[in-house]
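All protein chains but one are shown at their positions in the complex.
Here is chain A:
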Amino acid sequence: MRRLLWPVVVLVLLLALNVFFSPGFFSIQVRDGHLYGSLIDILRFGAPLILVSLGMTLVIATGGIDLSVGSVVAISGALACLQISQGASLFTAVALALGLSLVLGAWNGFLVAGIGIQPIIATLILMVAGRGLAQLITDGQIITVNSPAYKVIGGGYWLTVPFGILIVLAVLAVTAFLTRRLALGMLIESVGGNAEASRLAGIRARGIIIMVYAFAALCAGVAGLMISSNVSSADGNNAGLWIELDAILAVVIGGTALSGGRFSLGGTVLGALIIQTLTTTIYSIGVPPETTLLFKALVVTAVCLIQSPSFRAKALRRRGRAAVPGPASEEKVRVSL
(Lines give C-alpha, C1' and ligand atoms only; values in the text may rest on other atoms or scores of the structure.)
Protein backbone atom coordinates (compact mmCIF):
# COMPACT_ATOMS: atom_id res chain seq x y z
CA MET A 1 0.00 0.00 0.00
CA ARG A 2 3.03 2.20 0.30
CA ARG A 3 2.84 3.10 -3.36
CA LEU A 4 -0.60 4.67 -2.85
CA LEU A 5 0.83 6.96 -0.18
CA TRP A 6 1.85 9.79 -2.50
CA PRO A 7 -1.40 9.92 -4.50
CA VAL A 8 -3.28 10.10 -1.19
CA VAL A 9 -1.03 12.91 0.05
CA VAL A 10 -1.52 14.86 -3.18
CA LEU A 11 -5.29 14.46 -3.03
CA VAL A 12 -5.43 15.54 0.61
CA LEU A 13 -3.28 18.59 -0.14
CA LEU A 14 -5.52 19.61 -3.03
CA LEU A 15 -8.64 19.24 -0.91
CA ALA A 16 -7.03 21.21 1.91
CA LEU A 17 -6.18 23.98 -0.53
CA ASN A 18 -9.88 24.18 -1.41
CA VAL A 19 -10.93 24.51 2.21
CA PHE A 20 -8.56 27.44 2.46
CA PHE A 21 -10.40 29.24 -0.36
CA SER A 22 -13.96 28.10 0.41
CA PRO A 23 -14.44 27.11 4.06
CA GLY A 24 -17.65 25.16 3.43
CA PHE A 25 -15.88 22.82 1.01
CA PHE A 26 -16.18 19.68 3.11
CA SER A 27 -19.82 20.09 4.10
CA ILE A 28 -22.24 17.54 2.68
CA GLN A 29 -25.97 18.13 2.98
CA VAL A 30 -29.11 16.27 2.06
CA ARG A 31 -31.39 18.51 0.01
CA ASP A 32 -34.66 17.23 -1.47
CA GLY A 33 -33.48 13.72 -0.64
CA HIS A 34 -30.28 14.20 -2.65
CA LEU A 35 -26.72 14.44 -1.43
CA TYR A 36 -25.18 17.83 -2.11
CA GLY A 37 -21.74 19.28 -1.57
CA SER A 38 -18.45 20.01 -3.30
CA LEU A 39 -17.05 16.57 -2.51
CA ILE A 40 -20.12 14.92 -4.02
CA ASP A 41 -19.69 17.10 -7.09
CA ILE A 42 -16.11 15.99 -7.50
CA LEU A 43 -17.24 12.35 -7.42
CA ARG A 44 -20.20 13.01 -9.71
CA PHE A 45 -18.34 15.00 -12.34
CA GLY A 46 -15.31 12.75 -11.99
CA ALA A 47 -17.33 9.59 -12.62
CA PRO A 48 -16.78 9.43 -16.42
CA LEU A 49 -13.06 10.00 -15.98
CA ILE A 50 -12.81 7.27 -13.35
CA LEU A 51 -14.57 4.86 -15.70
CA VAL A 52 -12.34 5.64 -18.66
CA SER A 53 -9.26 5.45 -16.42
CA LEU A 54 -10.19 1.99 -15.13
CA GLY A 55 -10.27 0.67 -18.68
CA MET A 56 -7.08 2.53 -19.48
CA THR A 57 -5.37 0.94 -16.46
CA LEU A 58 -5.77 -2.55 -17.85
CA VAL A 59 -4.64 -1.46 -21.32
CA ILE A 60 -1.54 0.21 -19.92
CA ALA A 61 -0.82 -2.82 -17.72
CA THR A 62 -0.45 -4.93 -20.88
CA GLY A 63 2.14 -2.44 -22.10
CA GLY A 64 -0.28 -0.71 -24.48
CA ILE A 65 -2.13 2.56 -24.57
CA ASP A 66 -5.56 3.57 -25.87
CA LEU A 67 -5.88 7.03 -27.41
CA SER A 68 -9.32 6.36 -28.86
CA VAL A 69 -11.39 6.39 -25.65
CA GLY A 70 -12.41 10.02 -26.14
CA SER A 71 -13.82 9.23 -29.56
CA VAL A 72 -15.62 6.20 -28.19
CA VAL A 73 -17.19 8.44 -25.53
CA ALA A 74 -18.52 10.66 -28.31
CA ILE A 75 -19.73 7.77 -30.47
CA SER A 76 -21.52 6.02 -27.63
CA GLY A 77 -23.30 9.20 -26.52
CA ALA A 78 -24.19 10.11 -30.09
CA LEU A 79 -25.66 6.69 -30.90
CA ALA A 80 -27.68 6.53 -27.68
CA CYS A 81 -29.10 10.04 -28.17
CA LEU A 82 -29.89 9.34 -31.81
CA GLN A 83 -31.81 6.19 -30.88
CA ILE A 84 -33.73 7.93 -28.15
CA SER A 85 -34.55 10.90 -30.35
CA GLN A 86 -35.89 8.42 -32.92
CA GLY A 87 -38.13 6.89 -30.32
CA ALA A 88 -36.19 3.80 -29.33
CA SER A 89 -36.50 2.48 -25.81
CA LEU A 90 -33.88 3.35 -23.22
CA PHE A 91 -32.73 -0.27 -23.11
CA THR A 92 -32.28 -0.51 -26.88
CA ALA A 93 -30.39 2.78 -27.01
CA VAL A 94 -28.02 1.83 -24.19
CA ALA A 95 -27.49 -1.71 -25.49
CA LEU A 96 -26.71 -0.48 -29.02
CA ALA A 97 -24.30 2.19 -27.78
CA LEU A 98 -22.42 -0.20 -25.50
CA GLY A 99 -22.43 -2.93 -28.14
CA LEU A 100 -20.87 -0.59 -30.67
CA SER A 101 -18.28 0.46 -28.07
CA LEU A 102 -17.32 -3.17 -27.52
CA VAL A 103 -16.94 -3.74 -31.25
CA LEU A 104 -14.74 -0.65 -31.57
CA GLY A 105 -12.58 -1.79 -28.66
CA ALA A 106 -12.25 -5.27 -30.13
CA TRP A 107 -11.14 -3.59 -33.37
CA ASN A 108 -8.39 -1.77 -31.48
CA GLY A 109 -7.35 -5.02 -29.83
CA PHE A 110 -7.34 -6.80 -33.17
CA LEU A 111 -5.06 -4.14 -34.68
CA VAL A 112 -2.68 -4.40 -31.73
CA ALA A 113 -2.62 -8.13 -31.02
CA GLY A 114 -3.76 -9.61 -34.31
CA ILE A 115 -1.85 -7.46 -36.77
CA GLY A 116 0.88 -6.21 -34.48
CA ILE A 117 0.49 -2.46 -34.97
CA GLN A 118 1.98 -0.40 -32.17
CA PRO A 119 -0.81 0.45 -29.71
CA ILE A 120 -0.33 4.20 -29.98
CA ILE A 121 -0.75 4.10 -33.76
CA ALA A 122 -3.50 1.48 -33.75
CA THR A 123 -5.67 3.51 -31.39
CA LEU A 124 -4.75 6.79 -33.05
CA ILE A 125 -6.66 5.51 -36.08
CA LEU A 126 -9.89 5.28 -34.11
CA MET A 127 -9.12 8.47 -32.20
CA VAL A 128 -9.23 10.39 -35.46
CA ALA A 129 -11.75 8.32 -37.38
CA GLY A 130 -14.01 7.99 -34.35
CA ARG A 131 -14.71 11.72 -34.21
CA GLY A 132 -15.80 11.50 -37.81
CA LEU A 133 -17.98 8.51 -37.03
CA ALA A 134 -19.62 10.38 -34.16
CA GLN A 135 -20.35 13.32 -36.43
CA LEU A 136 -21.75 10.97 -39.04
CA ILE A 137 -24.13 9.56 -36.43
CA THR A 138 -25.25 13.02 -35.30
CA ASP A 139 -25.24 14.28 -38.88
CA GLY A 140 -22.94 17.08 -37.80
CA GLN A 141 -25.56 18.47 -35.43
CA ILE A 142 -25.84 18.46 -31.66
CA ILE A 143 -28.67 16.04 -30.90
CA THR A 144 -30.73 17.05 -27.88
CA VAL A 145 -32.99 14.55 -26.21
CA ASN A 146 -35.78 14.93 -23.70
CA SER A 147 -35.95 11.63 -21.89
CA PRO A 148 -36.22 11.64 -18.10
CA ALA A 149 -35.24 7.99 -18.01
CA TYR A 150 -32.04 8.66 -19.98
CA LYS A 151 -31.30 11.70 -17.83
CA VAL A 152 -31.03 9.43 -14.78
CA ILE A 153 -27.79 7.79 -16.02
CA GLY A 154 -25.69 10.91 -15.67
CA GLY A 155 -27.83 13.32 -13.70
CA GLY A 156 -30.15 11.20 -11.57
CA TYR A 157 -30.13 9.98 -8.00
CA TRP A 158 -30.89 6.67 -6.36
CA LEU A 159 -31.22 6.39 -2.59
CA THR A 160 -29.92 10.00 -2.28
CA VAL A 161 -26.69 9.07 -4.11
CA PRO A 162 -25.95 10.39 -7.62
CA PHE A 163 -26.53 7.54 -10.08
CA GLY A 164 -23.16 8.08 -11.81
CA ILE A 165 -21.32 7.34 -8.58
CA LEU A 166 -23.24 4.09 -8.23
CA ILE A 167 -22.32 3.09 -11.78
CA VAL A 168 -18.66 3.76 -11.02
CA LEU A 169 -18.84 1.65 -7.88
CA ALA A 170 -20.46 -1.18 -9.82
CA VAL A 171 -17.87 -1.09 -12.63
CA LEU A 172 -15.06 -0.87 -10.10
CA ALA A 173 -16.43 -3.90 -8.27
CA VAL A 174 -16.76 -5.89 -11.50
CA THR A 175 -13.24 -4.92 -12.60
CA ALA A 176 -11.77 -5.82 -9.25
CA PHE A 177 -13.61 -9.15 -9.36
CA LEU A 178 -12.41 -10.02 -12.87
CA THR A 179 -8.82 -9.05 -12.26
CA ARG A 180 -8.22 -9.93 -8.65
CA ARG A 181 -10.67 -12.70 -7.79
CA LEU A 182 -10.34 -14.34 -11.18
CA ALA A 183 -6.93 -14.74 -12.76
CA LEU A 184 -7.26 -12.02 -15.41
CA GLY A 185 -5.18 -9.51 -13.45
CA MET A 186 -2.23 -11.82 -13.05
CA LEU A 187 -2.25 -12.79 -16.72
CA ILE A 188 -2.46 -9.12 -17.75
CA GLU A 189 0.46 -8.25 -15.48
CA SER A 190 2.37 -11.20 -16.83
CA VAL A 191 1.86 -10.20 -20.47
CA GLY A 192 2.77 -6.59 -19.69
CA GLY A 193 5.73 -7.57 -17.51
CA ASN A 194 7.39 -9.93 -19.98
CA ALA A 195 5.53 -10.77 -23.18
CA GLU A 196 7.95 -13.42 -24.45
CA ALA A 197 8.17 -15.23 -21.14
CA SER A 198 4.36 -15.21 -20.95
CA ARG A 199 4.13 -16.75 -24.40
CA LEU A 200 6.56 -19.48 -23.41
CA ALA A 201 4.51 -20.10 -20.26
CA GLY A 202 1.55 -20.87 -22.51
CA ILE A 203 -0.45 -17.67 -22.03
CA ARG A 204 -2.58 -16.71 -25.03
CA ALA A 205 -1.70 -13.05 -25.00
CA ARG A 206 -3.75 -12.24 -28.09
CA GLY A 207 -7.09 -12.98 -26.50
CA ILE A 208 -6.19 -11.13 -23.34
CA ILE A 209 -5.09 -8.02 -25.22
CA ILE A 210 -8.23 -7.94 -27.37
CA MET A 211 -10.35 -8.35 -24.27
CA VAL A 212 -8.57 -5.54 -22.47
CA TYR A 213 -9.07 -3.07 -25.33
CA ALA A 214 -12.71 -4.11 -25.61
CA PHE A 215 -13.12 -3.52 -21.89
CA ALA A 216 -11.50 -0.08 -22.13
CA ALA A 217 -13.89 0.87 -24.92
CA LEU A 218 -16.86 -0.47 -22.95
CA CYS A 219 -15.87 1.72 -20.00
CA ALA A 220 -15.56 4.67 -22.38
CA GLY A 221 -18.99 3.81 -23.80
CA VAL A 222 -20.58 3.94 -20.34
CA ALA A 223 -18.78 7.22 -19.69
CA GLY A 224 -20.18 8.52 -22.99
CA LEU A 225 -23.72 7.66 -21.89
CA MET A 226 -23.13 9.49 -18.62
CA ILE A 227 -21.75 12.62 -20.23
CA SER A 228 -24.47 12.90 -22.87
CA SER A 229 -27.20 12.07 -20.35
CA ASN A 230 -25.95 14.72 -17.96
CA VAL A 231 -26.40 17.45 -20.57
CA SER A 232 -29.25 15.69 -22.40
CA SER A 233 -27.45 16.08 -25.69
CA ALA A 234 -24.77 14.50 -27.82
CA ASP A 235 -21.95 16.58 -29.26
CA GLY A 236 -19.84 14.52 -31.64
CA ASN A 237 -17.15 17.17 -31.68
CA ASN A 238 -16.59 17.93 -28.04
CA ALA A 239 -17.90 15.07 -25.91
CA GLY A 240 -14.98 13.33 -24.23
CA LEU A 241 -12.45 15.62 -25.85
CA TRP A 242 -8.97 15.04 -24.34
CA ILE A 243 -10.37 12.56 -21.82
CA GLU A 244 -7.75 10.04 -22.96
CA LEU A 245 -5.05 12.40 -21.78
CA ASP A 246 -6.66 12.75 -18.37
CA ALA A 247 -7.15 9.01 -18.13
CA ILE A 248 -3.53 8.22 -18.98
CA LEU A 249 -2.46 10.79 -16.43
CA ALA A 250 -4.75 9.29 -13.80
CA VAL A 251 -3.32 5.82 -14.41
CA VAL A 252 0.24 7.07 -14.16
CA ILE A 253 -0.36 9.12 -11.03
CA GLY A 254 -2.00 6.03 -9.58
CA GLY A 255 1.29 4.15 -9.77
CA THR A 256 0.86 1.98 -12.87
CA ALA A 257 3.95 2.29 -15.03
CA LEU A 258 3.48 3.13 -18.71
CA SER A 259 5.85 0.28 -19.51
CA GLY A 260 3.26 -2.23 -18.33
CA GLY A 261 3.20 -4.88 -15.64
CA ARG A 262 1.84 -4.28 -12.17
CA PHE A 263 -1.31 -2.17 -12.03
CA SER A 264 -3.34 -0.66 -9.23
CA LEU A 265 -7.08 -0.05 -9.61
CA GLY A 266 -7.21 1.86 -6.33
CA GLY A 267 -4.34 4.06 -7.46
CA THR A 268 -6.15 4.82 -10.70
CA VAL A 269 -9.31 5.89 -8.86
CA LEU A 270 -7.17 8.16 -6.69
CA GLY A 271 -5.43 9.52 -9.78
CA ALA A 272 -8.73 10.32 -11.46
CA LEU A 273 -10.01 12.00 -8.32
CA ILE A 274 -6.83 14.08 -8.13
CA ILE A 275 -7.39 15.33 -11.67
CA GLN A 276 -11.04 16.09 -11.08
CA THR A 277 -10.15 17.89 -7.84
CA LEU A 278 -7.46 19.80 -9.72
CA THR A 279 -10.06 20.97 -12.24
CA THR A 280 -12.46 21.93 -9.45
CA THR A 281 -9.67 23.69 -7.59
CA ILE A 282 -8.73 25.76 -10.59
CA TYR A 283 -12.35 26.90 -10.85
CA SER A 284 -12.77 27.53 -7.13
CA ILE A 285 -9.59 29.56 -6.67
CA GLY A 286 -10.41 31.59 -9.73
CA VAL A 287 -7.72 30.60 -12.22
CA PRO A 288 -9.09 31.09 -15.72
CA PRO A 289 -10.24 27.68 -17.03
CA GLU A 290 -8.21 28.16 -20.22
CA THR A 291 -5.09 27.30 -18.23
CA THR A 292 -6.32 23.97 -16.88
CA LEU A 293 -5.13 22.14 -19.98
CA LEU A 294 -1.73 23.76 -19.67
CA PHE A 295 -1.49 22.66 -16.05
CA LYS A 296 -2.36 19.10 -16.90
CA ALA A 297 0.11 19.06 -19.77
CA LEU A 298 2.84 20.20 -17.44
CA VAL A 299 1.99 17.44 -14.99
CA VAL A 300 2.02 14.80 -17.75
CA THR A 301 5.41 16.06 -18.88
CA ALA A 302 6.82 15.92 -15.39
CA VAL A 303 5.41 12.46 -14.76
CA CYS A 304 6.73 11.08 -18.04
CA LEU A 305 10.18 12.48 -17.33
CA ILE A 306 10.19 10.95 -13.88
CA GLN A 307 9.17 7.61 -15.40
CA SER A 308 12.25 7.62 -17.59
CA PRO A 309 15.11 5.85 -15.84
CA SER A 310 17.74 7.75 -17.80
CA PHE A 311 16.22 11.11 -16.86
CA ARG A 312 16.09 10.04 -13.23
CA ALA A 313 19.72 9.00 -13.37
CA LYS A 314 20.69 12.35 -14.87
CA ALA A 315 18.67 14.34 -12.36
CA LEU A 316 20.13 12.34 -9.53
CA ARG A 317 23.67 12.70 -10.75
CA ARG A 318 23.26 16.44 -10.74
CA ARG A 319 21.96 16.35 -7.20
CA GLY A 320 24.69 14.06 -5.97
CA ARG A 321 24.43 10.48 -4.92
CA ALA A 322 22.78 11.10 -1.57
CA ALA A 323 19.30 11.49 -3.01
CA VAL A 324 17.04 8.44 -2.87
CA PRO A 325 15.24 7.82 -6.19
CA GLY A 326 11.72 7.01 -4.95
CA PRO A 327 10.75 9.95 -2.72
CA ALA A 328 12.76 12.40 -4.82
CA SER A 329 10.76 11.67 -7.94
CA GLU A 330 7.40 11.79 -6.24
CA GLU A 331 8.26 15.09 -4.66
CA LYS A 332 8.51 16.43 -8.18
CA VAL A 333 5.00 15.35 -9.05
CA ARG A 334 3.70 17.29 -6.12
CA VAL A 335 5.61 20.40 -7.06
CA SER A 336 4.22 20.35 -10.58
CA LEU A 337 0.67 19.96 -9.37
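Keep this in mind: a residue touches a chain if its C-beta (ideal position, glycine included) is under 8 Å from a C-beta of that chain, and two chains touch if they have at least 3 such contacts; residues count from 1.
The working rule: contacts and distances are computed from a predicted model.
S.K.: For the chain that is missing from this picture, which UniProt protein name fits: "Fis family transcriptional regulator", "Simple sugar transport system ATP-binding protein", "DNA polymerase Y family protein" or "histidine kinase"?
M.R.: "Simple sugar transport system ATP-binding protein"
S.K.: Hey, which of A:L184, A:I210, A:A239 or A:V252 is the one touching the hidden chain?
M.R.: A:L184
S.K.: Of the residues listed, A:I203, A:V231, A:L245 or A:A315, which one is in contact with the missing chain?
M.R.: Counting the whole complex, the residue in contact with the absent chain is A:I203.
S.K.: Footprint of the hidden chain on chain A, which residues?
M.R.: Touching the chain left out of view, chain A contributes residues 181-184, 186-187, 189-190, 193-194, 196-204, 208, 261-262.
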